[in-house]
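Removed: one protein chain of the complex. Kept in place: all other protein chains.
Should a chain be cited, it is by its letter among A and B, assigned in written order, with residues numbered from 1 in that chain.
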Amino acid sequence: MEISLNVNGAQRSASTEPRKTLADFLRDDLELTGTHVGCEHGVCGACTVILDGRAVRSCLLLAVQAAGSEVTTIEGLALDGEMNPLQQSLWDSHSFQCGFCTPGFVMQATAFLADHPDAGEQEIREALSGNICRCTGYQSIIDGVLRGAERMRQS
Amino acid sequence: MKLPPFDYFAPSTVDEALDLLAEHGDDASVLAGGQSLIPLLALRLARPAVVIDINGLDELSGVTQTNGHVTIGALTREYVAEESKAVADGVPLLAGALPYIGHEAIRSRGTVGGSLAHADPAAELPAVARALDAELVVRSRTGERVVAAADWFDGYLTTARQPEELLVEARFPVAPASTGTAFEEVARRHGDFAIVGLAASLTLHGGAITDARLAFAGASDVPVRAVDAERLLAGQSPSDRLFDAAAQQAADDLDPPADLHGSAAYRKKVAATLVRRALRAAAARANREGGGS
Partner (left out) sequence: MAEILAERYTGASIKRSEDPRILTGHGRYVDDIKLPAMLHAAFVRSPIAHARVTGIDVSAARELPGVVAVYTGADIESMTVPGPDLMASMMGGGNPIPEFTLLATDKVRLVGDPVAVVVAESRYIAEDACELVEVDYDDLPPVASAEVALDPGSTPIFANLGDNIAAPRKRKDFGELEEVFASADRVAEFRIDVHRHQNVPMEGRGCVAVFDGESGLLTIHAATQSVHITRMAVATRLGIEPDKVRVLSGDIGGSFGLKIGASREELAVAAAARGLSRPVKWIEDRGENLMTSGQAREESFDVRAAVSNDGELLALDVKMVIDTGSYPAMGGMVPGIIEAMLPGPYKMQALGFESVGVVTNKAPYVAYRGPWASETFVRERILDLLAKDLGVEPLDIRLRNVAERSDPPASMVTGRPLVGVTTKESLERVAQLVDIPAFRRRQADERARGRHLGLGIATFIEAAPGPRSPESGQGLMGMERMRLRLDDDGVVTLFTGQMPHGQSHQTTLAQIAADEFGVPFEQVRVVVGDTDVVPFGMTGGSRSATMTGGVALHGARQLKAKVLDFASHLMEASVDDLDITDGRVEVRGDPSSAIAVAEVARQAASGQSGDDVDGNLEVEASYDGGEGGWSGGTHAAIVEVDVETGLVKIERYVVAEDCGALINPAIVEGQIRGGVAQGIGAVLLERSAYDEDGNFQSATFMDYLLPTACDIPRIEIEHLETVPLDADVNFRGVGEGGMIVAPPTLVNAIEDALSPFGVRIYEQHLPPARILELIDAAG
């Protein structure tokens, strides 16, 4: 099937089998390898992208289901090559280590903060509890997101 | 793993979908939110020859309140139901259960109808439907029928839906005045399936319980009403001793499964604890003006 969708502000088209997941389509067909695959059964959150304004697990969507939609991946966040305030804050806070879970966390946090800009620590922990990190013990990630939220409130 | 091959259809009207179901029947799986179906496909545990993607059927989406019911289109995303004022005001037990469903990203895609049609006994919505005697409306080329929740859940991941039928909406009765509800669950982690979950509702009148509902998730191969415990509560005044007795009765009547996350004995214990906690919470809410959750 030929599908067309808007990814990170650009219209992209490609041919795909219906059974191909959105995660695999982004990575293989569109060569956007920033979105990672960690479990392929919707638990770890590494594959999280934003689809039509909502954070979703791209391993639980068929690519064909995203036809006509707007998708934002980790590659689409930086503005003119500059990391956005959330990304900057995560850098400042030493939020990550191996980086494999990172894109999923960043996209989930982005979606969450857009709807809950004043969220506190416990809400942020719950909002991110569907993303698994094996390296950090989460504290540095939470700190980075809190910092990012503060930065975004100020600007 | 990668998904196995299947023929894929994305009908743009309900009639088209019904035609496809009539044609393919048992060989087809309906794809709504995909949060349950796609993992099954990815693990190659489900091998439908045909997948019918109903996400284009906008008419099946939406929340309306009419005639003492809140009607939720089957394709309504769980997050939409979560944000719905009609649900919050009219069906507080459902509103209380929705945030327990997985995580936000799951609720972004998962649908109310999908959860009820998939009928995982450890899921939250089947227990709520059972507690409230919700009605499930299915449609086929030959017409529509309404199935009471008590008749809907047939067995593990099995419902009364016939292969040629499509679940189109679920109707939840609006909670009467002076009703308090509570959804409680014990899970290994925040957002996990319930090891045991409980949908509880108490309606009070003049200090006595006029209606009591207790429905468990995770305690059987279907959601289960604790009918004997409900009978114990009927007509009585709320008290800790009453709730303890109801808890004991409810646990005694269960024959729960055992798995990696808990033995049958453990689930019974937890069930009793949930009954105590949920009844206390529901009673407190019922006592606040006008009930609520």
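We adopt the following convention: contacts are C-beta pairs under 8 Å (C-beta built on N, C-alpha and C of every residue); 3 or more make two chains touch, one makes a residue touch a chain.
Quantities reported herein were computed from a predicted structural model and do not represent experimental measurements.
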The one residue from A:V37, A:A55 or A:A149 touching the chain left out of view is A:V37
For review purposes, identify every residue of chain A that touches the missing chain, sorted by number. 17, 19-20, 27-28, 31-41, 43-44, 46, 73-75, 77-78, 83, 87, 90-92, 94, 96-103, 106, 124-126, 128-142
Note that chain B touches the absent chain at residues 1-5, 43-44, 186, 188-193, 195, 260-263, 266, 269-270, 273
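Everything that follows uses one rule, which is that only the chains that are shown with their structure count from here on.
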Averaging over Cα atoms per chain, report the distance between chain A and chain B in Å. 29
Applying the document's contact rule, which stretches of chain B touch chain A when the two form their complex? 1-6, 8, 10, 31, 34-35, 38-39, 41-43, 51, 53, 55, 79, 102-106, 108-109, 189-191
For a test of understanding, state which residues of chain A touch chain B in their complex under the given definition. 1, 17-21, 24, 40-42, 45, 48, 51, 54-57, 59-62, 64-65, 108, 111-112, 126-127, 129-130
